[in-house]
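Attaching a single structure in structure tokens format; questions to follow.
Part of the complex only, each chain left as placed.
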Amino acid sequence: MNNSLYLSSVRARKPLVHHITNWVTIYDCAQIVKSFGASPVMAHAPEEAAAMASLASSLVLNIGTLTADIIASMKIAARRANEKGIPVVLDVCGAGATRFRDDMVRELLGAARIDIIKGNASEVARVAGEDVRTKGVDAGDVRADTTAVAQRLARDRGCTVAVTGKIDVVADAARVIRVGNGHEMMARVVGTGCMAASVIGTFAAVSPGLAEAAAAGLSCFGIAAERAALRTKERGPAAFKEALLDEAYLLDGPTADGMGRIE
Amino acid sequence: MNNSLYLSSVRARKPLVHHITNWVTIYDCAQIVKSFGASPVMAHAPEEAAAMASLASSLVLNIGTLTADIIASMKIAARRANEKGIPVVLDVCGAGATRFRDDMVRELLGAARIDIIKGNASEVARVAGEDVRTKGVDAGDVRADTTAVAQRLARDRGCTVAVTGKIDVVADAARVIRVGNGHEMMARVVGTGCMAASVIGTFAAVSPGLAEAAAAGLSCFGIAAERAALRTKERGPAAFKEALLDEAYLLDGPTADGMGRIE
């Protein structure tokens, strides 16, 4: 299935994408989902976490500004998502920065089936058990080979793993997909990593093939970034982010297929 | 009273508009109030909810990312607003999506006088007791006639009801006002519904006639949207939202009156 088929499926079905996420990039996560044509909902109260997950077609969890309360709601929502059979994406934002984050990621992974683990190279390496340090929420130095680490984690947990970077790597037990779309300006903007997880959740909501959906989502998001960079050349990161949200909305099928760099 | 009189009154008096709102669109709610010339304050701690309401000229409540704690603070603030005699606007964001939301709306409506209930068609229908489902925070299908539902709810509760949509409907016990301003791009942007409630709170802060104030606010907000769409034609939802916040700031009296579609 190519990018344009995912894109038209998202726009036709307008899946509800339930988020329990952080307070920094919560708006952009919602808007990127809406820009791609789906319907975001952010709801973290424990009293409605399961009910909202029941209405949704996918669940996106992001631990950027985690607290114990939020983790508790995430568990409730993830278990309900598991029962319902909708995909659960976990952005392991900041894993490797503090012990609390590592502990909470472990707790989430133990409490429910996480279908797609998403992070940058150092975050994913940490979740895979490597001895790396994440600098706050920005990627730290990683010595290990990202592809090998992603594939090992995917096999160990029987899930899909998406590692964002210059080349995005998506791995499951059976294969590795590399996505070459994107632009260096993404690293200058707060929230592109979080948005990537939301996009993965959006595309996974319309397809049973999670690795392919994640790769298509990252490709379309990366293409929007490439076009945004072209449009806003040298204007700076805030202009770029605005254009990124707009180019996701404007992206058409032929462009999504023609510019896609997935292998 | 026409749009320009409301607008100049907001700009001259710069009312303080106290919000207890959601974490997704909290920035845009604050900025739209500031763009129109008033002074927003967002404060949700139970220890200061009453004190902040005491300083304010109106109170805007929005349950987008409600929790039990936030609802408790809303009750405190609303009761103080009632004592002080300032208008209380409740955006019933997501009513009809989960039972928790329905319960919490009922609790708020029982705990204090809500002067203006604001929502989209399915949210308001749900609050009025119709059997409808809201899709997350986006409007679901509504079979009932919006105007009739709004008017019934307004009469039942002795309050003003504002329903946003292609045509906004504002009803109180005595009359129905329709506002034809706005633009379809508003539905592509996360937060325009929340901003509409904040604008209603801003305009209601300077006028005893709540239905007229709500209609004038929705009209001015809709005009800003029309001008934003003209300015950003085909650039996408993020460019549109930026222009919407700017056009609210730039809107002048003659334009507000000339473009107003209120009946």
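To keep things simple, chains are lettered A and B as they appear, and every chain counts its residues starting from 1.
The rule is short, and it goes like this: contacts are C-beta pairs under 8 Å (C-beta built on N, C-alpha and C of every residue); 3 or more make two chains touch, one makes a residue touch a chain.
Computed from a prediction, not measured in an experiment: that's the story for all the values here.
Given 2 shown copies, how many make up the whole thing?
3
We adopt the following convention: only the chains that are shown with their structure count from here on.
How many angstrom lie between the CA centroids of chain A and chain B, rounded to a whole number?
32
For chain A, which residues are in contact with chain B within the complex?
It comes out as residues 16, 18, 23, 26-27, 30-31, 34-35, 39-45, 47-48, 51-52, 55-56, 241-247, 249-250.
Provide the residue numbers of chain B that touch chain A in the complex, in ascending order.
22-25, 27-28, 64-68, 94, 97-101, 135-138, 188-191, 234-239, 242
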